[in-house]
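Omission of a single protein chain aside, the complex is shown with its protein chains in their original locations.
Think of it as A, B and C in the order they're written, each chain with its own count starting at 1.
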């Protein structure tokens, strides 16, 4: 019987899951809730400041690392979750999940590198 | 042949309704949908940043819409749930040797929670300062 | 009826059966092996053994010492040639098990650790914490999966041997899942079917230990040897009979009566050893028969604790400390906590003697062969006899290995030397008769007798008349009662008429086997007018070597008659009967 090729994505899933666990709750809290609610003031995440910070290469790498790893973590787990919900077309689900993760990876890469 | 084993079917789409353990598992798995959508939004945001100040400001405005806020409240809850389940399970998957045994699971879990607190604080401060 | 043809059939897939199967597969890969078991192999009762397996490996030990401990422990009723062979083979077998992956507990340098055990002058009991039997069984079972030649028939209840022209040519069995009869035609059969402790109400034995194999051999004409010797384990949980390993005492646990007094010193096992420093072969490290008998005397004196499950004494392990208990005795700690609500780290555990092991069994010679050509036996169902009148703890797990393998080798030699072939037509006739007998059970008219009712009466009479202490009156009453119960069994009907997994018919057959065996126990005990090892008579309190340095042999005389009791000389090679001394007075 052929060995499964799941290790490729599972490695990303595991590392991404750890990164997501450490970073995502605080990120959502800060960037998705506190900033829009004005807790950090009117000028929080202003274009100038954000683009200046992301201009640094080390920051680019960290931000991309968090975003991309978390995306692949989510993509893999969504694939499994679809199976758990009774959707049994695993090949198609996998293609959609990983395809979306790939597209979003490219989007994030393009975006960050262009800043 | 007198045998006639009876097979009880497992409902493929609703099996997890059978008990609380499975429901908690599904909640953990569903966290990936929220985390994934959130990250998709963030990736888009980074693209908007590259497109210039107007695009970025429109993105920030969109973030304050009620719909976005509701989504982020939910996403925050699921992401936190993901984090706790993830940290609690870590010592099972990764065992760290310590003398003639392994670092006790609860110690590993507590260390993760401490680090999580620290990372979260850094993120909050950074976003607050920026 | 389905017919299976095989070279060797093994009945029972516990430690001995699995060891025999592996030995057969290794002896000749071309051999076809059929391993029948009424349960899946990993359910076999070997899994419940806790303490360990004895074998000489340490430099301070010697084969001679293991020999004299065993022979003295058996009150000189052991066949000494068999003991010698056993002791010589023991270390190799235990090492082989280590190579197969058995997780033996270790010393810090990585070598196998040994612990003290009752009646052993030197530490020589290999152990895997307090689940030694469990690990041995699973190691053997898992290792057996390597050999495709071993064809298992799991959950197949063997009912009878097929005997053609005075030779065993297979066996008949009920396939539980279909209810169909199977005949396994074989050139040789090895019985590894375990003991029958379930004929007593309070026992460490699992429900499956109903002595079916012993009864099968008995009905086929093989004498049962030394059946009066039934071992009580001194430390069982009172409510359930759950075993608390002798390792508890090996690690330093002590027995106390209701006043907290270590009473064993009053029964020739003193002087009292300091707490936490057990002295080998004295006090709590005395043999099981002596300890159980001491309990009985304490009970007579009113020094026991009355509990809702009867009289008890205390097993005290508190001084060992939590760390040692968790390392060496985690399983029994959990058992005592769950089933008796007592944490042995902080409290003393109420315990009482419970039936544990049958020294007697199917008569075999030193090669594991029975007098019936083609039939071999090993393990608790057999009596070779290395255990004599009282088995030392940790000898039986080793016995499974040594004699399981030996039975296999003897079976192979028998097949090759005798050039035996199976007479299929005659075997089929025998099997058809067996099938008719089983079918007839279903046709018995439904009367008032119930399996549970008869079983309870058997319990009562065995406990009352053939327990730790016996006398003429109690044994006469018991034999009479058992004769009556065997009669009444003839009218016991199977209420459940269905085919698939019919445990009702299984219980009827098991009860029949137990009643046959119980009668051999009581009759042999009645005839042995002396006290020796686990057989203690209140009316004949001394050992009598002139008349009874002999094996008793119980032979079958039909469905209604009691067994004929005969005697066979004990083989003595180098140790003349002496005094069993557990006072620590001399070496």
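In the analysis below, contacts are C-beta pairs under 8 Å (C-beta built on N, C-alpha and C of every residue); 3 or more make two chains touch, one makes a residue touch a chain.
Assume contacts and distances are computed from a predicted model.
A.B. asks: Among "Dihydroxyacetone kinase subunit L", "NADH-quinone oxidoreductase subunit J", "Fumarate reductase iron-sulfur subunit" or "Molybdopterin synthase catalytic subunit", find the name that the UniProt record gives to the complex chain excluded from display.
C.D. replies: Choosing among "Dihydroxyacetone kinase subunit L", "NADH-quinone oxidoreductase subunit J", "Fumarate reductase iron-sulfur subunit" or "Molybdopterin synthase catalytic subunit", the correct UniProt name is "Fumarate reductase iron-sulfur subunit".
A.B. asks: Where does the absent chain make contact, in terms of the chains shown?
C.D. replies: Looking at the complete complex, the unshown chain comes into contact with A, B, C.
A.B. asks: Identify the residue among C:135, C:262 or C:356 that touches the chain left out of the display.
C.D. replies: C:135
A.B. asks: For the chain left off this view, which of C:30, C:110 or C:260 is in contact with it?
C.D. replies: C:110
A.B. asks: When the complex is taken as a whole, what residues of chain B touch the one chain not shown?
C.D. replies: 2-8, 10, 12, 15-16, 18-19, 21-22, 25, 29, 89, 92-95, 97, 99-101
A.B. asks: Touching the absent chain: which residues on chain A qualify?
C.D. replies: Considering the whole complex, chain A reaches the absent chain at 1-8, 10-11, 14, 80, 83-84.
A.B. asks: Could you please point out the chain C residues that touch the chain left off the display?
C.D. replies: 39-40, 42-45, 47-48, 57, 92, 95-96, 98-101, 103-106, 108-112, 131, 134-135, 138, 142-143, 145-146, 154, 177, 206-208, 239-240, 242-243, 308, 331, 335, 338-339, 341, 450-452, 495-496, 498-504, 507
Throughout what follows, only the chains that are shown with their structure count from here on.
A.B. asks: For chain A and chain C, what's the span in angstrom between their mean Cα positions?
C.D. replies: 64
A.B. asks: Centroid of chain A to centroid of chain B, CA atoms only: how many Å?
C.D. replies: 11
A.B. asks: Which residues of chain C touch chain B in their complex?
C.D. replies: Residues in contact with chain B: 177-180, 498-500.
A.B. asks: Give the list of chain B residues in touch with chain A in this complex.
C.D. replies: 12-14, 16, 26, 29-33, 35-36, 38-40, 42-50, 52-53, 56-57, 60, 63-64, 68-69, 71-73, 75-76, 79-80, 82-83, 86-87, 90, 93, 112, 115-116, 119-121, 123-124, 127-128, 130
A.B. asks: Which chain A residues qualify as touching chain B in the complex?
C.D. replies: Against chain B, the touching part of chain A is residues 14, 17-18, 20-37, 40, 44-45, 47-51, 53-54, 63, 67, 70-71, 73-75, 77-78, 80-81, 84-86, 88, 100, 104-105, 107-108, 110-115.
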